[in-house]
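Shown here: the complex without one of its protein chains, the others still in place.
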Amino acid sequence: MSTSPALKKDQQLQNRARILVKCPDKPGIVSLLSSFLHTHNANIIASNQYSSDPEDGTFFIRIEYHCENLVGKRDAMEKEFAQLAKTHDMTYSFHYKAIRQRAAIYVSKETHCLMELLWEWQNGDLDMDIAVVISNSDVARPMVEALGIPYYYIPANKDIREQVEAQQIRLMEEFKVDLLILARYMQILTPNFVAHFESRIINIHHSFLPAFIGANPYARAFDRGVKLIGATSHYVTNDLDEGPIIEQDVERVDHRDDVATLKKIGQKIERRVLAKAVKWHLENRIIVEGNKTIVFH
Amino acid sequence: MSTSPALKKDQQLQNRARILVKCPDKPGIVSLLSSFLHTHNANIIASNQYSSDPEDGTFFIRIEYHCENLVGKRDAMEKEFAQLAKTHDMTYSFHYKAIRQRAAIYVSKETHCLMELLWEWQNGDLDMDIAVVISNSDVARPMVEALGIPYYYIPANKDIREQVEAQQIRLMEEFKVDLLILARYMQILTPNFVAHFESRIINIHHSFLPAFIGANPYARAFDRGVKLIGATSHYVTNDLDEGPIIEQDVERVDHRDDVATLKKIGQKIERRVLAKAVKWHLENRIIVEGNKTIVFH
Amino acid sequence: MSTSPALKKDQQLQNRARILVKCPDKPGIVSLLSSFLHTHNANIIASNQYSSDPEDGTFFIRIEYHCENLVGKRDAMEKEFAQLAKTHDMTYSFHYKAIRQRAAIYVSKETHCLMELLWEWQNGDLDMDIAVVISNSDVARPMVEALGIPYYYIPANKDIREQVEAQQIRLMEEFKVDLLILARYMQILTPNFVAHFESRIINIHHSFLPAFIGANPYARAFDRGVKLIGATSHYVTNDLDEGPIIEQDVERVDHRDDVATLKKIGQKIERRVLAKAVKWHLENRIIVEGNKTIVFH
Partner (left out) sequence: MSTSPALKKDQQLQNRARILVKCPDKPGIVSLLSSFLHTHNANIIASNQYSSDPEDGTFFIRIEYHCENLVGKRDAMEKEFAQLAKTHDMTYSFHYKAIRQRAAIYVSKETHCLMELLWEWQNGDLDMDIAVVISNSDVARPMVEALGIPYYYIPANKDIREQVEAQQIRLMEEFKVDLLILARYMQILTPNFVAHFESRIINIHHSFLPAFIGANPYARAFDRGVKLIGATSHYVTNDLDEGPIIEQDVERVDHRDDVATLKKIGQKIERRVLAKAVKWHLENRIIVEGNKTIVFH
């Protein structure tokens, strides 16, 4: 009896997982982890590692593995691994491909980043559920609701920040959101809000950070006469535009490009930089360490 | 009787010139300039223009032209043009291909940018005479003197800055230097020195400005965790690393790259960015306007 | 009495035009053209020129100009210019910004290029009317009709090519189409069809031409083990994938990328390369000369 391709694909999804581990570097860790997986008949599909320093540094690894009947085995595996981790001072997390992350997308009036995310998502390139879209404008409602995604229009400004954030936090809980994507959501978040979602809020900033932190980066890039403009996706911390950088990219501009043109060119960069950052986050390719990221490709 | 290719090339050099003009924008300027050239039987080879605003803006144009017997005619042409320029409120300059600019290259211990310039120059890609190399180290002497270029080792530090600069200014005069290239010359220049050579000092800064102004940009880029590093060539003004940007470029880096690796990658960017800026300066492609550049390609 | 910004913008549109000229190179042409425009109180906004050889070559120029009351003057200007052109052996064309080109977009099952064009068009970045979309699939109908654009589903294959093309030609005439954009329309066109629309059909080919001409370029790129894949937009001629190239771009790939991944990466390249080519065509920046293009930036 053979298996249909669709069923096979589904089983493959059920049997795929990733483990991320961080621990003090010392000989034998890869051996330990790979033996653990082998004992459970898991086949390593991909593996990336990094050590801040082979002597006395910190060791990071991401292993993607395939394991028959993973659903039946994973609780036992996790329990066993907890013991191992304790012995070797490991911080770790398991991620199962079959359990999709649930994302909330925050957006303001400019919808280009939202559109790119929706597009990639419809195209099957972003392995997440879009639980909800939150906006301080109503402009994106039709395109979002057309896809069957709930849309909440919550007017926001700095005077009502606390009520707005309280409502947003309730919605994040209600929709069981794992990841918040600020797709050009032009509001500053309070430390309280950020604390709720540590390393789970991805922002796109419309400059090549650390140049042009803060407001109006395109106008300031124009004034400075730079020859390249950029965009930066990063995790949000309480220091404005200072969080761990995930991805950056640039495009060439010249003296003829006015601020409006810079903005248009910049939108294309923002779209692709944010989409990449989200994709890598969903694939558990990113480890935040201090104020920097390790991104395993 | 036909002309040998070598002679033809030499004549072509003698008969090539460029004019740069800046004036208030209004209809008829291109007509005026092209008629002037046509009257003198000059053929326009290339022309680039830019207007900060077609209504009430400033107009900039670079015209490259070929003119038989230019040596015999150029004084008369310049004299006639002076009249025209006065009438139409033009700032302008004529540049003759046969009259090569004389450059001084300033360098410290790191010689990668110097080597790139020497290489491109030997390859015929930088249309200048290298009048002299100035360094606060003796390390580059052999490679420079091997090419027959005078080399001055002038130890420099901030305590003796004024004497050093006085000597340097004398050398610039003695060697009739038109252009100063700071090819990783790690000394700060005084306002007095800079004033002597306005818009004639090109520096290479080892970051993507305005990020990481000042010292140790690679170490700071590492600490910030950027995903691209860059280099910037600019004209030197009295605001450190704030002068008009000529060219910038970047390369991708990742979490595995330590400061030493960033430096090595950065050196490749510095080499090509500085060489481009110098080339464009020599071809009179750059107009400084305020704190920005217009670069005609 | 002052003018409202909206009215001003509209007048600006009415008063903007471009002229493209090709003629034997000789001194005085720029003077001639700029004097002609100046005589009619037209202000040159931008000008690009190229000569295949300053001696005995062919000269090409694109001039963008602003002229008050252009609508009232343009017939007289064109008539006068015809005389000038005859005298100086010029081929030329006038293009008025207020007269938008009418485009037909051809698409098959893969809609990523169509979507990019619709997006850029809605965003105001493609200065054209989309007269009609033609497809040999019905998949894109909803998104096209939602924008009020007529959609024709015309099944096509090589056996019925002639009838299909006859119908398509009728539609092009009916909809008064100036430009045909093959946004991944996977059908070969007959010489008869191509002849109807010389230098007016833009195709996107999913490889870095001349590598991988013909079918399945991604699979062949995979087999060859290239480290970059690309896309090429070009005018369609009767030699398959051999027409004048307008724009090309590439992205980095590696040994881990299978054909499906190459396709996904390639789609992003195709989208931006086709959009650029169409934009430049609409801005009359492209001159076809022999089997090559001059693209004025």
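Per-chain residue numbering starts at 1, and chain names A, B and C are given in the order in which the chains are listed.
The rule we apply is simple: a residue touches a chain if its C-beta (ideal position, glycine included) is under 8 Å from a C-beta of that chain, and two chains touch if they have at least 3 such contacts.
Computed from a prediction, not measured in an experiment: that's the story for all the values here.
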{"item": "Touch with the omitted chain, as defined above, among B:K109, B:R170 or B:K264", "value": "B:K264"}
{"item": "Given C:E165, C:D178, C:E247 or C:E270, the one touching the chain that is not displayed", "value": "C:E247"}
{"item": "Among B:E55, B:D89 or B:D125, residue touching the chain not depicted", "value": "B:D125"}
{"item": "Residue, one of A:H38, A:K158 or A:R256, that touches the chain absent here", "value": "A:H38"}
{"item": "Positions on subunit C where the hidden chain makes contact", "value": "50, 208-212, 224-228, 230, 244-250, 254-256, 291-295, 297"}
{"item": "Touching residues on subunit B - with respect to the absent chain", "value": "112, 115, 119, 123, 125, 264, 268, 272"}
{"item": "Subunit A, residues in touch with the chain not shown (by the definition above)", "value": "25-31, 34-35, 37-38, 41-49, 51, 54, 66"}
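In this section, only the chains that are shown with their structure count from here on.
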{"item": "Classification of the subunit B:subunit C interface as same or different, half of numbers criterion", "value": "same"}
{"item": "Chain nearest the overall Cα centroid", "value": "C"}
{"item": "Rounded Å distance, subunit A centre to subunit B centre (Cα mean)", "value": "43"}
